[in-house]
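Missing here is one protein chain; the remaining ones are kept as they sit in the complex.
Chain naming follows the written order as A and B, and within any one chain the residues start at number 1.
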Amino acid sequence: MNVVNANSVVMKKLLVFTVVMFVFGFALVPFYEKICEVTGLNNLLQADTLVENPQVDTARWVTIELDANVRGLPWQFKPLQRSVSVHPGEMVQVMYEISNNSNREINGQAIPSYSPQLLAKHLKKLECFCFSKQVLKPNEVRQMPVQFMIESNLPADINTVTISYTFFELGTNNAAAMRDSGNRS
Amino acid sequence: MAAVDHDIAHAHDDHHPTGLMRWIGATNHKDIGTMYLWFSFIMFLTGGVMALTIRAELFQPGIQIVNPELFNQLTTMHGLVMVFGAIMPAFVGFANWQIPMMIGAPDMAFARMNNWSFWLLVPAALLLISSFFVPGGAPAGGWTIYPPLSVQMGMGMDMAIFALHIMGAASIMGSINIITTVLNMRAPGMTLMKMPLFVWTWLITAYLLVLAMPVLAGAITMLLTDRNFGTNFFNAAGGGDPVMFQHIFWFFGHPEVYIMILPAFGIVSEIIPTFARKPLFGYSSMVYATASIAILSCIVWAHHMFTAGMPAAGQLFFMYATMLIAVPTGVKVFNWTATMWRGSMTFETPMLFAIGFIFLFTIGGFSGVICAIVPIDIQVQDTYYVIAHFHYVLVSGALFALFGGTYYWLPKWTGHMYDETLGKWHFWLSMFFFNLAFFVQHFLGLAGMPRRVPDYALQFADFNMISSIGAFGFGLTQLLFLYVVLKCIRGGEKAPASPWEGAKTLEWTLPSPAPYHSFETPPVVK
Partner (left out) sequence: MKEKKAKLDGGKLLQISGAVFWAFFGVRKQSDLELDASTLTPAQVIIGGIVGAALFVGSLMLLVSLVTS
C-alpha cells in the first residue's frame, strides 16, 4: 500500500536523524575541548606566558594561603609553608612535598583550585608540578616547586587568596585520557 | 514492514479484544491515549506527594519531617517524575487522542510502535521510583543530574539513568509516530496550513523531541560509562570537565522546556477561539512563531549556567538570544488576546483555564526575561526566584493547559458533560492556591533563599508557611479534578457531537463519545 511505504520512508529518515543527533551528543565533547583550546579557557595544565617587565606593586601585600589535599590515594601532601605574603607582580616560588606511604608505585595528578574564583584570571604560573602527572615509587618522598606571579591588576579589595591543589590517583584508564588532555586543553 | 501492514489491517477490523488484553495489546490510538493520560495523572500524584513532603518540611525552619538526604532525593525525584513522567506523557496522551481525529486519519501511522512507546514508560517509571529503596537511595543531586555529584552517587543513579534512557526511547518513538501521522495521514484537502494549531504545535514539538532527546541519551550514556567503565568525560581528575556535562545537558534541556510548553500553546489556541466564537487571530503568525521559538530554543541553552564559568562575550550572546525569544512568545500572547477582543465570550471551565494560562504564563515569561539578564541571574541563580519562575511556566503554563484541554475534550472522550460547577471550583481553587504557593516564592528568592535546602534562616519563615499552605491547597484541589473526571466517565448529561457552540475542528463532527474506529473513510476537507 502506498501510505504504508510512505510511512516507512518517513520513519527511516527520522531514525537516521535520531542516530545522527545521538552521535552529535558525543561530537560535542571534542567540539567543546576545541572551543576551550581556541578561546584559551580552562588551560589548567599549561604554563602561562608572562608579559614583559611585569610591574611590581611594592605598596601592596597579598597573602597567599597554600592548601593541599589528596583524594583517595595513600599519599601525604603538604606545602612547606602555610602561607606567603607577596607583592603583586613579583615572581614567587613555593615548595610542596609529597610522600608515598604505600608499597606500590602510584601515578597521581594534581588539580588546582582557586579562591576567590577571580584569582584564576590574575594568577600566572610558570612552573607547576600540576602540569604533568607525578609518579612516586613506594615510600618515595619528593619536593616540588610552583613558580608563579599574581598580576598587579588584581582587584584592590582582594587581600587574601587561597591556592589549593588536590591529588587524584590516575588509574590505567585515566592515564591515556590524562595525557591526551594534558596536551590538548 | 510487518507491523505497519498489521496496523492498516487492524484499522479495517471491528473486532477488538476486551478486558486486560485490550489494554496490554492496545493499538487503538484512543485506548493508548487514555492509558497515557491515566499514567501521567498517577505520576502527577506521585510527584505531587513528593512536592507536598518537601513543602511540609519547609513549613517551618529546622528539620522536622525528613532528613536532609531524603529531602534532596525528594527534590530531585519530584523534578524527574513531573517532567518525564507527568507533563510529557500527558501531552503525548492528548496527541494520541486528538491528532488522528483532528486531521481525519483512522489511527496513528504505526499503531504497534505506539503500543511499545506507552508500555516502555511503565517499567521506566517503576525503575525510577524504586531507586528510593536501594542502598544509597534515589538520585539526590537535582533533576539536572550534574556531575560530580551524579558520578559519586549510589546505584539509584544508575537506575535513574536507565529509566531516562527508556523514557527517551519511548518519546522518540512517539515523536516519529506523530510526525509520520501528521505528514502522511491527513484527510484529503487537509493541507498543512489548514491543520488545527494543536496539530501544528505537536508537529514542531515532535521534531524538537527527535532533535533533543538523543543528545540527552548521549549525555547520560557518558555519565553511565564515567560511573561504571572508567571513562573520564566529566571527571576532572581524569582530564574531563564537569561543566561540559552542563553544556550538553542544557543543549537538550532548553528545547525540552519548549517541548513541554508548545503543545500547551496548541491546546490554548484551540480553546480560546471556541469560547470567543471567533477564528484564531493570526493563525499563520502562530505557526511561524511556534517554528521560530523552536529554532531559537536550540541556541540559548547556556542561560541556565551563567554562573558556571563563562566569558563575558558568551554571557552576552546567550542573554541577547534569550531575550529575543520573548518576541515570538509575545506575538502569541497578543494573538490570543486579539482573538478574545470583541468576541462573544463565555467562561466555561476550559476557557477559564485558558485565560488563567495566558495570565500566569505571561508572569512566568516575564520572570524568565528577568532571569535572562546576566547580572540579575547571578543574584537569583539557584534561589526560589528561579523555582517560582519555572513553576509559573510549567504548572500554570503546561499543567493549566492540560486541565483546560481535558475539560474541553472530556465530552468527546466520554460522551458525557462534566460537572460545570465542580469544574469551576477546580479552576478557582487551583488559581488561588497556585498563586498562594508560588507567588511568594519570588520574594523568597529575591531575599536570597537557596533552593534544594531543607532548612532556612528565620526571616524566610512567614513566606514559607504561606507557600506551604498554598501547596497543600493546590494538591488537595487536584483530588477534586480526579472526582470530576471519574464522575464524568461514569455518567452525566449526554454530550452532543459538538457541545461547544464555537468549536470548528474535525473531531466535533464525530459523535460523542468518539467511536472506537473513526474516519475509516477519510472526510473531505473543503
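Operating definition for what follows: contacts are C-beta pairs under 8 Å (C-beta built on N, C-alpha and C of every residue); 3 or more make two chains touch, one makes a residue touch a chain.
Since the structure is predicted, the reported quantities are computational estimates derived from the model, not experimental observations.
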{"item": "For the chain not depicted, the shown chains it touches", "value": "B"}
{"item": "Full-complex contact with the absent chain, from B:299, B:345 or B:525", "value": "B:299"}
{"item": "Sole residue of B:317, B:425 or B:439 that reaches the chain not shown, by the stated touch rule", "value": "B:317"}
{"item": "Listed residues B:26, B:289 or B:340, member touching the removed chain", "value": "B:289"}
{"item": "For subunit B, the residues touching the chain missing from this view", "value": "191-193, 282-285, 287-289, 291-293, 295-296, 298-299, 312-313, 316-317, 320-321, 327-328, 331-332"}
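The rule is simple: only the chains that are shown with their structure count from here on.
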{"item": "Averaged-CA centre spacing for the pair subunit B and subunit A, given as whole angstrom", "value": "40"}
{"item": "Touching residues on subunit B, where the partner in the complex is subunit A", "value": "1, 4-5, 8, 109-110, 172, 175-176, 179-180, 183-185, 210-219, 222, 230-233, 235-241, 244, 247-248, 251, 309, 311"}
{"item": "Complex contact set, residues of subunit A against subunit B", "value": "1, 3-4, 6-8, 10-11, 14-15, 17-19, 21-26, 28-29, 32-33, 36, 39, 41-42, 71, 109, 111, 117, 166, 168-171, 173-174, 177-178, 180-182, 185"}
